[in-house]
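With one protein chain held back, the other chains of the complex are shown just where they sit.
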Amino acid sequence: MSGQSGGEAAEAELRQLVATGGQILYQQGLTDYLGHCSARVPGTDRVVIKPKHSKTVRSPGELGSADMVVIDLDGNLVEGTDAPPAERFIHTEIYRSRPDVQAVVHTHQRAATLLGVMGGDLLPVLHVPAVLTDGGTMPTWPCPLLVTSRELGKDMAASLGAAGLCHLQGHGIVSAAADVRGATVTAIALEQLAEANLTILQTGLKPRVITAAELEELRGTVAAIDGRWAYYVQQLGGAA
Amino acid sequence: MSGQSGGEAAEAELRQLVATGGQILYQQGLTDYLGHCSARVPGTDRVVIKPKHSKTVRSPGELGSADMVVIDLDGNLVEGTDAPPAERFIHTEIYRSRPDVQAVVHTHQRAATLLGVMGGDLLPVLHVPAVLTDGGTMPTWPCPLLVTSRELGKDMAASLGAAGLCHLQGHGIVSAAADVRGATVTAIALEQLAEANLTILQTGLKPRVITAAELEELRGTVAAIDGRWAYYVQQLGGAA
Amino acid sequence: MSGQSGGEAAEAELRQLVATGGQILYQQGLTDYLGHCSARVPGTDRVVIKPKHSKTVRSPGELGSADMVVIDLDGNLVEGTDAPPAERFIHTEIYRSRPDVQAVVHTHQRAATLLGVMGGDLLPVLHVPAVLTDGGTMPTWPCPLLVTSRELGKDMAASLGAAGLCHLQGHGIVSAAADVRGATVTAIALEQLAEANLTILQTGLKPRVITAAELEELRGTVAAIDGRWAYYVQQLGGAA
Partner (left out) sequence: MSGQSGGEAAEAELRQLVATGGQILYQQGLTDYLGHCSARVPGTDRVVIKPKHSKTVRSPGELGSADMVVIDLDGNLVEGTDAPPAERFIHTEIYRSRPDVQAVVHTHQRAATLLGVMGGDLLPVLHVPAVLTDGGTMPTWPCPLLVTSRELGKDMAASLGAAGLCHLQGHGIVSAAADVRGATVTAIALEQLAEANLTILQTGLKPRVITAAELEELRGTVAAIDGRWAYYVQQLGGAA
């Protein structure tokens, strides 16, 4: 570690977290070649992000920390040779508008996207995912275009508002959190909760919804994220 | 076996059963890092149980008999170093209230939990699972909180009553039986029956339900659990 | 092959076919430890059949020709040491009542069983499975009991009548054909057609059904079973 400043060490760790988050989302079936994970380097305008999928950039399950690239908040590539994702403005504009957010995940995950397409509610019917998704809070950005400009990114970030999740109409979702682990695990919890809601909608029965008071109590007892992240890392079958 | 008392040998065998039950539930897709299996050491207040999932406790599919811990009926750790599950009171309070129960399984299994969330009936529509789940008997504990205290455990056990299965509202299920094999195999049968009921509810058609008289007759012919357990053990791909 | 009579060679080949049929049904997900495949030895009252699942009889995917046993038409074991299935009377009574049938498959396959439970029609909506299932013909034996006696077997065979498929109420199906390959491939086609019908029922839309005249024409062009069987054998990953 000699010769590496504290900032460099922190950025190296972020690169590893972003790559691992991407591997987890892929291994859990939330992404294929589409979707990306990023993290803001604390106190800078640098964003570590998975590169754009291409003929030479392999699938997220095989990308390690050295494959990550760095962009600035205007979306310019500042480190790495592979191009950043065309939709990098999803990430940069959320970082601009939300100082509390340090990590962003974007996926086309099936159940959450379809539930959004139908305008179905993400009802808090399962206790762990209900807590992790903040009671099933997921606004919709009502635009199916690709987020390929600062303007579109800004508009999308406005729909996200202060929430942790947002449905991008007919496209996918974003999960924004204080760190990569939170953004990743919340995206997985969202998919579980959305899948449950889809199944319920298919029966026409009325589910028992967890109440606001119960959710409040659950927030104090549902365990922290460390064990969850460790489990998903273990599923990757290697050290991370 | 020299130097090992009968009680120690029995407890060693229980540790193996509890670990194997946990591996089976995981391998059959009924658990991930959440959920646990336990057994009461006969004639004692000792309970062999899977430890709490953590950064260092691996997934249930990789935990062997040496990883199991022992708690007393107050939920105190009496053997092992890893912490017991926060929801250990699910187990201890069932053991307190049900002398006939020697093993408890707790899972977040998808179909059974969702069916409970919707208040759908667990109709006995398939003969083997219908017998194993006692005609589709599954009361609901109408509380989505985590069972992190004796009081909550006692309340949950009251909802279970004399049944073998109970839905924990918006959370998961418990399967309580005379031994680990029974509790495990019944949880699997429950999932099959719940999945069938979900599929039926999605069509809106009215199924032919197995009658009480037919169930009574089936109880005498449906085979014992030995072969079923042997099959699931075999799926683990190792000796057990 | 010296020292082996023609009848012995034929029976050895049947043993291999019955074992392979069982492996295919297992590998394609139509059976677990429950279900069995059999063949009548031509011109005899001998039936080659998979043994009853037990603590020592492994899953169907691992049973080879040497593991098969032979019973007579009364269900008595006449060759082998493992017990025959308790429900062997499904097989023997079909052979008694149907001289044209030389092979029987019994499974608890999910979609076909559920469709029967709901009383849903097996509409001929997909052309290959429609031809293989004789236009979606599947009567129901309206009894969920295990077929553990000659009387029950005879009753079930009466429901099958002259058909190739029968739903056993809340239990599973039988597929009866002129050879093991036909009985096996038809069970697989049935599952595809039943799954399609379940999906259609879940939408409430009215499908376009293949007409009797179209089915008649398709019967002349849909290919024979050789290639289909070869494909499923290949999926087993070994020679057979």
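Structure notes:
By written order: A, B and C. Residues from 1 in each chain.
By our rule, a residue touches a chain if its C-beta (ideal position, glycine included) is under 8 Å from a C-beta of that chain, and two chains touch if they have at least 3 such contacts.
Source: prediction; values computed, not measured.
The absent chain, not drawn in this view, touches the displayed chains A, C throughout the complex. For the chain missing from the display, the contacting residue among C:10, C:77, C:163 or C:200 is C:200, taking the whole complex into account.
Per the touch definition above, the residue from A:32, A:79, A:151 or A:226 contacting the chain not shown is A:32.
For the options A:10, A:77, A:114 or A:205, the residue in contact with the chain missing from this view is A:114.
In the full complex, the hidden chain is touched by chain C at residues 124-128, 130, 196, 199-200, 202-208, 210, 214, 217-218, 221-223, 226-228, 230-231, 234-235.
Annotation for chain A: contacts to the undisplayed chain at residues 32-34, 52-59, 86, 108, 110, 113-114, 117-120, 142-146, 148, 169-171, 198, 201-202, 204.
We adopt the following convention: only the chains that are shown with their structure count from here on.
Shared contact partners of chain B and chain C are absent; no chain touches both.
Overlaying the C-alpha trace of chain A on that of chain B calls for a turn of 90°, given as a multiple of 5. Per-chain CA centroids place chain A at a distance of 48 Å from chain C.
Shared contact sites, meaning residues of chain C that touch two or more other chains, fall at 202.
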